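Complex shown without one protein chain; remaining protein chains in place.
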Amino acid sequence: MESLQFMLILLLSPLAQGIIKKIKAMMQGRRGTPVLQPYYDLARLFKKDMVIPRTVSWIFHGAPYVVFASVLAASMLVPVFSAGRSTGLWAGGGVGFSGIGDIIATIYTLALGRFFLALGGLDAGTAFGGEGSSREMTVAILVEPSMMLAIFTAAVASGSTNLGVIANSGSFFFSPAHVLALAAFFVAIIAETGRIPVDNPDTHLELTMIHEGMLLEYSGKYLAMMEWAHYMKQMLLFTLAADLFFPYGMAGAGAGFGIAAAAGFWAAKMLILCFGMALAESTRAKMRFFQLPSLLGAAFVLSALSMITFVMTGK
Amino acid sequence: MPKAWVVVYSITDFITVGMLLTVVAMNSLKRMESFIRAYTVNSLLLAALMAVSAFYLDAAHLYIAAAVTLASKGVAIPLLLKKVVRELKITHEVEPNINTPLALVISSVLVVIVYSSLSKGIFIEGFTENTLKVSISIILISLFIMITRKKAVTQVIGLLLMENGLFLAGFSLTYGMSTIIELGVVFDVLMGAIILGVFLSQIKKTFIDLDLDKLTTLKG
Amino acid sequence: MLLPLILIPLAAALVCLLIDNRRVYEYATVLSCAAISAVALFIAWSALSGGMTTQPGGAIYADALSAFMIVVITLLSLATSVYSVEYMGSELEHGHIDKKAHRYYYVLYNLFILTMLLVPIADNLAVMWMAVEGTTLVSALLVGLYRKRSSVEAAWKYIILCTVGITFALLGTFIFYYASSGASGGGRGALEWTALLAMAPRLNPATVRLGFILVVVGYGTKAGLAPVHNWLPDAHSEAPTPISALLSGILLNCAFYGILRFAVIARASLGHPFVRDMMFLFGISSVVVASIFMLIQRNAKRLLAYSSIEHMGIIALSFGVGGPFGFYAALLHILNHAIGKPLMFFVTGRIKGRYDTVESEQVAGVMKTMPLVGAVGFVGIMALAGAPPFGMFISEFLMLKALAAGSHWVVMGVFLAAGGMVFYGLLRSFGGMFLGAPMSPAPVGQSMPAHSTASARIPLPVGADVNRRLSARRFRGLLSGIVMFIMAGALLVLGLYIPGPMDRLITLSAGIIGR
Partner (left out) sequence: METDRPETASSKTTGKISSACYLLYAAGCLIPGLLALRDLLFGYSWHVSLPLSGGLALSFGGGGLSAYFVVILSLLVFCVSIYSAGYARHSSAPWSALILYGIFVSSMYAVFYSANIPAFLIFWETMSLSSYFLVVSDTENIEASRAGLLYGVMTHVGTAFIMAAFMVMFFATGSLEFPIIKAGLAGAGGLRSVIFVLALIGFGTKAGIIPLHTWLPRAHPAAPSNVSALMSGVMIKSGIYGILLVSLDILGGGAGLPAPLWWGVVVLSVGAVSSVKGIMYALMERDMKRLLAYSSVENVGIILLGVGASMIFSFNNLPSLAGLALAAALYHTLNHAVFKGLLFMGAGSAVHATGTKNMEEMGGLIKRMPWTGFFFLVGSVAICALPPFNGFMSEWLTFQSLIMGIKTSVVLTKTFMLLAGAALALTGALAASSFVKAFGISFLGVPRSHEAEAAKEAPATMLLGMGILSAVCLLLGIFPGYMLRLLSGIPLPGLGSLPQFAPGGLAVTGVACSGVLPIVLLGALLAGAAFIFIFPLVAGGRRKSICADPWDCGIRKLTPRMQYTATAFTHPLRRIFKKIYKPRKEVRIEYIVKPFFTREIEYRSEITPLAESYFYRPLVRALHNVAHSAKRLQSGNLQLYLGYILGTLVILLVVWG
């Protein structure tokens, strides 16, 4: 049963997107689109025909599959609401340890998706695709260190990079190191999911877009896959944040809640994060691309601080 | 110590100092003729020294040595030099690079260095001590003359002067080695002089002038 | 068995002097060199079996060390004579020298060999001095052979500097004699090396020290040890290429041989440290000076000349550090250098034959125009740079070993640093010449050393005569090419395996030096 918990991410990620949109709309005093709008979009896109540029190669066709598969596989590695000993596709797995997938593996699997996303953007040979990929990779370069450092904090604190172990050792949470790390990680999520102030998910103004730039040539089924994968990535990152920094209330964890309760906790955490995201988006304005380093640099400083405080205080 | 030795010492010292003086004096000479003359005097003194000690030590091979020296250094080489000078029409002055007083000072410094640095431990007995020091001084000073003079001919003369000093040293240290060696060395010197003469004419031909300042095309 | 070494070259010289027929005197020279090589090998053999060969009269004699030197001298003179036939031949055919000078060259060549052979077989140190002085006089004439301004200048400097230097060597010799006479109680002294060695422990140290200083400065001048090396680059760059090869390949070693002989006595009376310090002083300064001058040297022959200075410095160092390894390394290095340096001079001569210059800026693409010469040349510079698997690596490695054992770290550091600079200099200059696209469309077919530019200047003879001359030329080129390949091969072989007899000879000689 728990081995299928990734299905939650697969199925509910569009909902999360919808919720965020809704909250934003309400904050901006609009009624906004219905919460289920992302589902409608996906369904429609899946039904549409595709327009394929003449110039593309098989990379263009392959990219959506790789992107989606990588995000899905990554979410299979992550304990959503249960980090139980027996859970997980590969609990033990003959590897002589318990619990579910590895955080570094998760991050790098996501990176695989990003790699092909960028290639797909370049394949059509248009300026916008190239621009999108270039900026995406640049942002990734700026985000990666702070994200990894933030993860290190959690990993070192619990003495493992194994998400199961991390989630199980709920003893430490809300130590100063973790607060700082969480802040850094949140900024990282903003950048990774292409949210304001890094990127504007709703724009199609060529000169400012990053993620949309890469998707510009995609349509129909492929676009649906890309978008879905994007939603899933967003929710996956939320879940990761939860597992790493406030795993309290997971099933099979030290506290050992029941499945239902754990699922409830998870939903709550997700809602909180969605709200935070919406808040961040509607209170900030989109930054110029070359102002990003200051923001992400700040994130890096935060994570470094968290690491250092941990090294110094040991908690 | 037999009385003869004392005499020998006094005379030889007298002569060797004379040789040293001629060499030192050459620092102040400017005209080519006088230069050659000074060299001739120097060689004659050398020959005389050999003869004297040959007489007192009545060693036959020293007479030979003296004769050879006289013939080669006292007569042949000066003539050769004069011939070269005449052929190459080297008339004008032999300008030193540095002025006379300084040259004199430096050469005396050289003498001092030699006298001070040749440790007493070297010598066992005999007139060699003073003579050796003189001869080394002569060699160094004539090398110094070669350094200060511009003309190629003066280089040759300086070289020959060094040979004289060398002969003096060899003679004083060894009472003249075996004659064969004397002859060999003299032969070498003679050949050297001749070949140098050849090259002097070569230089004259190719460089028009015998000034050494011209001979600086090969650098680095 | 030693007299032939003197008589054969003398005879050859007379032949060259008297018979005015190019073929004859060329062959006479080559044959005499071959003959003395044979003799040399015999001497070496007897030295290996029975120790020293003495001649009635005792003025000349040969022990293992002399035998070693004789072998080196004769074999190299043979190679050079073959190369001379090609090189001077083409010089003649392109009118760089006239017929008279051409013959005159061979006369002097034989005399030069003669004088050089006299050095190692002289037991009497004064005789040895005469021989060395003789080499100066003869080779000075050879250096000035071209009668150009530059060559005359070089010859002049050469003869003046070397004569001045050598004067001090004779003075030093006298002083040794004096010391010996002192040792024999004021009686007649000795100039025979053997005798001196016998009484070495009783010699007055102060006297010996003075004498040794004078000898080192004197013969050091001739051996091209900095800071009294200045004649060397000029003479090497201006002499006809085969003579440059002889100068750096043998002559320097002959002069250094003089130092070696005296050093043995000096060590016996003063102990090793004094000799070591003198050698380190001159060795280090030579290596440093040479490496600095090689950095930006543009003229290939001058570059090689400086490299000779460096190698003499290395020999001095490894002799200075001493110990069985040190002495062995010194002699082995003498051997290697005597093969590698002439080889590079031959290569340079080929380049000059093709491009009519040895300025590295004006030469490019040798690998294209003369692939074999380029390949041999690369082998040569790698060997000279002391890179494995060539002979010099072994000798330098042995020296380093000895240095490390004696913990002379400063010397080692300087040597290694200089080695880097030397490698840069060699590779920069020669690499530039060998690589790149050939600038002027040069005629192909490298066995025929036709001057691309000079042949334009000189109208070549016509008709059947041309063919005959061309074929003869091709033949000569082929011969010297073979010689060059043999030498390159020898460098490689010495790096991997020293033939047993040669090894024993070197070991014996090392024993003599290290006595």
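Labels for the chains are A, B and C, by order of writing; each one numbers its residues from 1.
Criterion: a residue touches a chain if its C-beta (ideal position, glycine included) is under 8 Å from a C-beta of that chain, and two chains touch if they have at least 3 such contacts.
These figures come from a predicted structure and were not determined experimentally.
Peer 1: When the whole complex is taken into account, which chains on show are touched by the absent chain?
Peer 2: The chain that is not shown touches these displayed chains: A, B, C.
Peer 1: For the full complex, which residue in A:Val156, A:Ile272 or A:Leu295 touches the chain that was left out?
Peer 2: A:Val156
Peer 1: Using the definition of touch stated at the top, determine which of C:Phe68, C:Tyr146 or C:Phe168 touches the missing chain.
Peer 2: The single option touching the absent chain is C:Phe168.
Peer 1: Give the residue, chosen from C:Gly95, C:Gly420 or C:Gly489, that touches the chain omitted from the document.
Peer 2: Per the contact definition at the top, the residue touching the missing chain is C:Gly420.
Peer 1: Mind listing the chain C residues that contact the chain we can't see here?
Peer 2: Spelled out for chain C, the touching residues are 156-157, 160-161, 164-165, 168, 209-210, 213-214, 217, 221, 227-228, 230-231, 233-234, 274, 289, 292-293, 295-296, 328-329, 332, 365, 367-368, 374-375, 378, 382, 385, 387-389, 391, 393-395, 397-398, 400-401, 403-405, 407, 412-413, 416-417, 419-421, 423-424, 427-428, 431-432, 434-437, 494-498, 503.
Peer 1: In the whole complex, what residues of chain A lie against the chain that is missing from view?
Peer 2: Residues of chain A in contact with the hidden chain: 43, 46-55, 57-59, 64-66, 68-73, 76-77, 89-90, 93-97, 101-102, 104-105, 108-109, 111-112, 114-115, 118-119, 122-131, 133-135, 137-138, 140-145, 147-149, 152, 155-156, 159-162, 165, 206, 216-217, 220-221, 224-225, 289-290, 293, 304, 307-308, 311-312.
Peer 1: Which residues does chain B use to touch the chain missing from this display?
Peer 2: 97, 110, 113-114, 117-119, 140, 143-144, 146-148, 155, 212-213, 215-220
One rule holds in what follows: only the chains that are shown with their structure count from here on.
Peer 1: Which chain has its C-alpha centre closest to the mean of all protein C-alpha atoms shown?
Peer 2: C
Peer 1: Nearest whole angstrom, what separates the Cα centre of chain B from the Cα centre of chain C?
Peer 2: Here the centre of chain C sits 32 Å away from the centre of chain B.
Peer 1: Hey, how far is the Cα centre of chain A from the one of chain C, in Å?
Peer 2: 77
Peer 1: Could you please state the distance in Å, as a whole number, between where the Cα atoms of chain A are centred and where those of chain B are centred?
Peer 2: Computed from C-alpha means, the inter-chain centre distance equals 99 Å.
Peer 1: So in the complex, which bits of chain C are touching chain B?
Peer 2: Touch residues, chain C against chain B: 124, 126-127, 130, 133-134, 137, 140-141, 144, 147-150, 152-157, 159-160, 163-164, 167-168, 170-171, 174-175, 177-178, 181-182, 186, 189, 191, 204-207, 210, 233-234, 237-238, 293, 297, 302.
Peer 1: Residue numbers of chain B touching chain C in their complex, please.
Peer 2: Counting only chain B, the residues touching chain C are 118-119, 121-122, 124-126, 128, 136, 139, 143, 146, 152, 155, 159, 162-163, 166, 169-170, 173-174, 177, 181, 184-185, 188, 191-192, 195-196, 198-199, 202-203, 206-207, 215, 217-218, 220.
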